[in-house]
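Just one protein chain is left out here, and the rest sit where they should.
For reference, chains read A and B in written order, and residue numbers begin at 1 within each chain.
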Amino acid sequence: MNGTVMQLTARGLLGRRRAALLVILPLLSLGLAGLTRWASHADVHASSVLANSFAMGTLLPLMSLLVSTGVIGAEIDDGSIVYMLAKPLKRRVILFSKLIVALAAVLVFAVIPTMLTVLIAGDEGGRLMVAYGVSAALAAVAYTAIFVTLGVVTRNAVVFGLLYALLWETVLGGYVPGIRAVSARQWALSVGERMLGTDAGPWAVTSEVGMATGLIMLTLVTVGAVYLGVRKLQTLTLSSVE
Amino acid sequence: MGPGVTGLLGPNGAGKSTLISMMGGFLPPSSGTVTLDGVPVWRNTEAYRSIGLVPETEAMYDMVTGWEFVLANAKLHGLSKPDDAARAAIEQVDMADAQDRDISGYSKGMKQRIKMATALVHDPTVLLLDEPFNGMDPRQRLHLMELLQSLAAQGRTVLFSSHILEEVEEIAGTIEVVVAGRHAASGDFRHIRKLMTERPHQYTIRSSDDRALAAAIIADGSADSVDVSSGALAVQASDFGRFVHALPRLARDREVRLLEVTPADESLESVFAYLVAR
Partner (left out) sequence: MADNDASQGVIHDIGFRHYDGERLGRGWIVRSLLVETFRGVFGLGRPAKAKIMPWVLIGILLAPPLVFALVAVILGLDTLPMSYTAYLPGMQFVVSLLVASRAPYCVSRDLRHGVMPLYLSRPIRRNDYVLAEFAGLALAMFAVLAAAETLLFVGALLAKLALGAQITGYLQGLFVALVLSLVLTAIGLVIAAFTPRRGLGVVAIITVLVVLSGIAAIVAALLVENGNATLGNYWGALDPFALVDGIAVLWFGVDSALGRDVALGLTGGVVFPAAAIGIVAGGIGLLMRRYRKVGVV
């Protein structure tokens, strides 16, 4: 909500090394999509499996995490955020502005590549692409909110974020049924499932929860994370402990 | 603290940065309050309109130029004419030549000056500077000292921290001494010295007849000890008031001409050493 904050944040985010990383995974995803198309002859099911497991399961969380560290984590860490905080600006304005930049970046570097992945790997009239696009966008909102807040709350945001994204969502989610219901990815997929109607099953877009539950949980988690982030930012102390 | 230049002095690790963080609203005091014109600074973002903070951390937004950074700060303050303010601030710190280079390429002194510019851009009434002279060469340091003094003369409250005594001695009217996390002393350092009555004052006296004067001082009893060994009189007096009054009288009575009377330990350095050694 504040243009200058967004400008500074955006410029900080797209520093050289981080920008290189931001591009690698999406490119890999597109490459895999191409290979999948070639190997499976544009089978929609195969395309969906790729999108679900790699794009939404790995690409999206990792990109969200990478963007979140670039949007606020690094600044808090080296103390340069003091220049934004020592201003007559409400902390929530600062956080919202950063969240918008983060969300835009995740949309460009994760959600659109997800859609392209599906398109390249195999689709039927673009329906799968749209379904994944919506699901990915919703998951992106939740992930970004969670990871940005995590970056404000703790200095070890990255590892905790990775533990959540990779361990919780991917691995444990595969073994323990209960966990699958408490997963941002599942909530987001519930919408995609509903969108595809009867094609959802054959196209492997399934979710543990219904769409209503999914949307409610996504909203709750996002709002909760943002609220927590603002509160913590209002009482942020700057110390230089490593 | 009021208008003028106040020096925050203390050894490393004494808590100077902590204190400035508290004053800057980045650390809540564990007891008591820190207020600006009666309003607490903690969780009060409006206070930043009147406070200019120059933090110690070197890290800044490296990927923008000096001009862009100061301009951004001006805009973040919500100034109505950010361009003019930014230009003025950069002029004040003498960074106009380098303003279009990326901050990542600045030397340490240049970064310090840009930091000053961001703190001045919104014309604050209070300036908090954490180790501002770090990394500055002598010319830049002089420039900054003049700047701080002129700002204080305009009625602003300027606080800067340092552990280098010479810097503080030169421009600070009042000093606050912090030792090991506690407030050790406050005020003009000459007054602080006078308060240290348990430490005898030391004077160096040169006169036309040192030995006669020494004998007179000892006989008078107003000094603790007199040392004639090093070519001048070194006098230690606990009751310096009495000594200071007695000395001219003694000299006149013995017809000794006083050539030089210098307090040997009324420097900030000795005051500081006494405070820290306690």
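Before moving on, here are some points about what is shown:
By our rule, contacts are C-beta pairs under 8 Å (C-beta built on N, C-alpha and C of every residue); 3 or more make two chains touch, one makes a residue touch a chain.
Because the structure is predicted, anything quoted here is derived from the model rather than measured.
Considering the whole complex, the hidden chain is in touch with A. Touching the chain that is not shown, out of A:Leu8, A:Val44, A:Leu62 or A:Ala188: A:Leu62 (per the contact rule at the top).
Taking the whole complex into account, subunit A touches the unshown chain at residues 17-18, 21, 24-25, 28, 32, 35-36, 38-39, 54, 58, 62, 65-66, 69, 73-74, 77-78, 156-159, 162-163, 166-167, 170-171, 241-242.
Note that only the chains that are shown with their structure count from here on.
Of all the residues in subunit A, the ones that touch subunit B in their complex are 2-5, 7-8, 11-12, 15, 78-80, 82-91, 234-238, 240. Across the complex, subunit B meets subunit A through its residues 21, 24-28, 43, 45-49, 51, 53, 55, 57, 59-61, 63-64, 72-73, 75-78, 118.
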